[in-house]
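Only one protein chain is missing; all other protein chains are in place.
A, B and C label the chains in the order they appear, each numbered from 1.
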Amino acid sequence: MMSENAQPDPTGEKVKRLGISLEDYLLPTHGRIQMISESGELLSVDEQGSTPGHEYPMPTAQELLDGYRQLVIGRRVNDQNYALVRQGRMAVYPSSHGQEASEVAAALCLEPRDWLFPTYRDTVAVLARGVDPMQVMTNFRGDWHQGYNPHEHNTSVQSTPLTTQLLHAVGMAQAARLKGEEMVVLGMVGDGGTSEGDFHEALNFASVFKLPVIFFVQNNKYAISVPLSRQTAAPSLAHKAVGYGMAGELVDGNDLAALLAVLGRAVKLCREGRGPFLVEADTYRMQSHTNADDATRYREGEEVDEWTQRDPLQRMRTYLKNEGALTEDLEAQYTSDAEAVATSLRDAMGQDAELNPLDLFDHVYTVQTPQLAEQRAQLAEELSREAHTEHQG
Amino acid sequence: MMSENAQPDPTGEKVKRLGISLEDYLLPTHGRIQMISESGELLSVDEQGSTPGHEYPMPTAQELLDGYRQLVIGRRVNDQNYALVRQGRMAVYPSSHGQEASEVAAALCLEPRDWLFPTYRDTVAVLARGVDPMQVMTNFRGDWHQGYNPHEHNTSVQSTPLTTQLLHAVGMAQAARLKGEEMVVLGMVGDGGTSEGDFHEALNFASVFKLPVIFFVQNNKYAISVPLSRQTAAPSLAHKAVGYGMAGELVDGNDLAALLAVLGRAVKLCREGRGPFLVEADTYRMQSHTNADDATRYREGEEVDEWTQRDPLQRMRTYLKNEGALTEDLEAQYTSDAEAVATSLRDAMGQDAELNPLDLFDHVYTVQTPQLAEQRAQLAEELSREAHTEHQG
Amino acid sequence: MSKDKSTLSFAAALNAALADEMSSDEMVVVFGEDVGTLGGVFRITEGLSQQFGEDRCFDTPLAESGIAGTAIGMGLGGVRPVIEMQFDAFAYPAFQQIVSHMAKMRNRTKGAASLPITVRIPYGGGIGGVEHHCDSSESYYAHTPGLKVYTPASVEDAYLMLRAAIRLDDPVIFMEPKKLYWSKAEISLEELRQEFNTRWAQVEAQREHGEPYARAGVARTGEDVTLVSYGPSVVTCLAAAEAAAKEGRSVEVIDLRTINPLDEATITASVTKTGRAIVVAEPQGFTSVASEVVARIQQRCFHSLAAPVLRVTGFDIPYPPPMLEKYHLPNVDRILDAIDDLQWDDTPVDFSTTSTAGGH
Partner (left out) sequence: MSKDKSTLSFAAALNAALADEMSSDEMVVVFGEDVGTLGGVFRITEGLSQQFGEDRCFDTPLAESGIAGTAIGMGLGGVRPVIEMQFDAFAYPAFQQIVSHMAKMRNRTKGAASLPITVRIPYGGGIGGVEHHCDSSESYYAHTPGLKVYTPASVEDAYLMLRAAIRLDDPVIFMEPKKLYWSKAEISLEELRQEFNTRWAQVEAQREHGEPYARAGVARTGEDVTLVSYGPSVVTCLAAAEAAAKEGRSVEVIDLRTINPLDEATITASVTKTGRAIVVAEPQGFTSVASEVVARIQQRCFHSLAAPVLRVTGFDIPYPPPMLEKYHLPNVDRILDAIDDLQWDDTPVDFSTTSTAGGH
């Protein structure tokens, strides 16, 4: 009864594929953008992972030097804080040792009028935005939740609930549009964070409203102990852009030059109204998640060793030295700049924090409630009794 | 100082693109799979939207007839329920009028051992799984939340909190794997539902664990009043598969043949361990969201008229008649089958629901709490007082 | 506009409040699901996107965490967002954004970043809604420091309190009793506007009393017993008071208006006078706002109480299906029963077996 025509045979179906397959969408994938080799040499254009018509210009020497200076400071801060935690002078510190190039590029690609939305890991990015180091460390020392005013450097709080900050970034871009302000917003997130529902909602809102937001994923291969293979089955995290109708790029996250180039272009395109964008930085968390973690429980030393070879500082240093841009004088100056920050951190953390327990009540609301006023009075009374007792005693 | 080599000029950057662009990933997009034209004719293979090596076999006449019978019943139920709501004999009914082909195919592609995870919209799919119509209608009538036992037909409850059910579908597939049972799971969701965070988490879990789950999106162009353009900027919802490393397919959601072919293959591939998959059905919600909604407030009659031309029933009917598969006798029989269901619904809804208010307490926990036992006793006492008063009065 | 009183519905009052705030401050924006073209599934945002443009009243992708999360970013960016959660069970996907950020951002930054966000949530039952459409989630928000929780029970308050909530620099969860949407009052919008302006001028003058509607209302005065209530249950309490009056009991009814802050002074004054109190509220009673009010009354008014403070609340069950909701909701009979239980003579009543939900 059914007409016999050119239809494939329903019983002996040979074709065993469905729709847009992995093979298909792997076709147009650009390589990973990289400009400086791991040993510090400039790669030729066709080694850079880009395709014709899609090449990136090299950042200027000054841009690279400024970035390198921040790398040196960032590394020093990471290592100083690590020590301070071990000495019990800081409560916790999630170090970005090994990821400094990504951290620094995320900050430097932006102008002061732009906004950055960082995570707990992104102390170095926040510092590179110009925020006062002592204020940044408040959180990790534990005297208050956050120590800087987000409005002073257009830098939001370092977010702990994973991925939530990406939605704040989107909202900030919406606010700017409403107010007629020109602004690019960069939101930071980890590889683990891409699995949260908020990641999806943030990218989708940004693309539906066509907002100038850059979603910058630092793929450092681990979410605490959980490896990347447990977060995604996609060929790269940058591929996630496709599902939102936005462009994505994968970049060597330990190559400051490539990072500045890629993020720089993303910022430019955003200013032209062509955002949002997703940028994945291929990097590695060299140390444990925080001091409370022990990375040897879940990964091999070999893997860590491999990544040591790809260190972002060494690479940029070699390159800039070879190019003659980084002089001994400059190097010495950067080191001493970094040392100054470290010293001020040590000094500050060595002193007792100034604490006012009544602060607990004074910032919960702009208009205080009678309930909190009563509780504040209770604590004030306890404190004065205590002071009295101490005084007597 | 910087070496002058083949690098693009940093100042006069001409190239203005970032990464994997829309143009790139549009390249390999397959067309929308369609087999029967809107006027009921078989399309030639090269009109079917597939690419070489990716063609779909036509379902058998019997499969199409079985499906068509369900379409007739489904349409009748949709329209009967619409009337019952207007008569105040049902609290609410979200009709799938116009989407019946997608509804029916979602059920028919599965075997009894497989599981279906439907939404509030998917009554027709649930019926096609063999669930008793009166039990299905419990929810819409309002005498209880859900009327059927999910385990009887491996069909979960009709989920109201959008997209949550997709995670349940994934969990079910995980359970089956743990128990060593072979099972394919199909989860249904609307275009609006794809924007929820749970969509992302479900697809990601399924692909990371490589589970035999089919995510079946009925893109009916609206989420209540909100058009598709507010849900996504991607070229299709099927493209969302890419970000999870899974295959996606777009299919004419009003073409029963194409739906059975695409979903059939997805099921087969899942059984071979090659899932998960994302399938988007291109369809249209012909009526208002529910009886409480008024679609004329947000869309043009013209659009609706256009889609009337693509009606899934008419199309299949013409095709099957032309092919000689659908005889007058069969047609009469299907109509009377549908009428029987409609009559039984009218009869059942015409009668007063049997209600036991104490049910409110008896299913909250397997092991009752003293608190609920006390509250149950209170209601029981009130009810007996009431009965007593009525008896007296 | 005429000053004549005319019939104003609760829904229209909310709509007018939104429009008036959008007119007076162009940083006020409204967004959510179906709030644009459609004007909201309850029509509370009707006409706003037409009147103020699609930039200021718009639909978002369907994602509640996204709605709340972007509102936070906007608040940080100097915008004053008013967001709608379509039904209150559908605010749960936004729980993390609301609890971990919206509520805490100001405290976290020592006041540098307050978030002037209003989250409108239609809540409660009594409308024959199917599962997930009739939750009462105010207790979750009341338990969350950093949020304020408002809920009007009259057409006037719907207008006045919504405008106040939008102007407040703190995040306000604004709970709208669905079953009151279609209730009406004889009232002129123009008078309401003047009332609001007058009160707001006072607020401006005395900045520290910045919440002009954080005063409980005495919805009916009485001498024998106090019913403390809010939102959808206030009308039930008033009906119970009316019925009790026929039986010779004089019942005072208090409408909390704001759950946080809680106007304990008004409650305490009333219970000190009457010596008896019942808290009436719709949600499941366990660990609820009603529990809190009971706990406070028994402490504040210990020496005045002739009987324990009782509760008439919903049972500790998932909200019932439409055909059974009437068995769950606090009603006049249950309130009257609870009143009867309040130890009116000298024989001690055994309260140890009195129900903690239905109140008798």
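Going forward, a contact is a pair of C-beta atoms (placed from the backbone, for glycine too) under 8 Å apart; a residue touches a chain by one contact, two chains touch by 3 or more.
Computed from a predicted structure; not experimentally measured.
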{"item": "Displayed chains contacted by the hidden chain, counting the whole assembly", "value": "A, B, C"}
{"item": "From C:V99, C:A153, C:A214 or C:V228, residue that would touch the chain that is not displayed", "value": "C:V99"}
{"item": "Contact partner of the left-out chain, one of A:A105, A:V185 or A:V364", "value": "A:V364"}
{"item": "Sites on subunit B contacted by the missing partner chain, in the whole complex", "value": "115, 144-146, 149-151, 156-157, 161, 164, 166-179, 197-198, 200-202, 204-205, 208, 359, 362-371"}
{"item": "Contact set of subunit A toward the excluded chain (per top definition)", "value": "91-92, 139-145, 160-162, 192-193, 195-198, 223-226, 230-232, 292-293, 297-298, 353, 355, 357, 359-361, 364, 369, 371-372, 374-375, 377-379, 382"}
{"item": "Hidden partner interface residues of subunit C, rising order", "value": "65, 89, 92-93, 95-96, 99-100, 103-104, 107-108, 131-132, 139-140, 142-143, 145-146, 260, 268, 283-284, 286-292, 294-296, 298-303, 307-311, 316-318, 348, 351-352, 354, 356"}
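The rule is simple: only the chains that are shown with their structure count from here on.
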{"item": "Chain pair that, of all pairs, has the most C-beta pairs in contact", "value": "A-B"}
{"item": "Chain of greatest Cα-centre distance to subunit C", "value": "A"}
{"item": "Chain centre separation in whole Å, for subunit C relative to subunit B (CA means)", "value": "37"}
{"item": "Subunit C: positions in contact with at least two other chains", "value": "60-61, 63, 65-66, 93"}
{"item": "Multi-chain contact sites of subunit B, meaning residues that touch two or more partners", "value": "195-198, 230-232"}
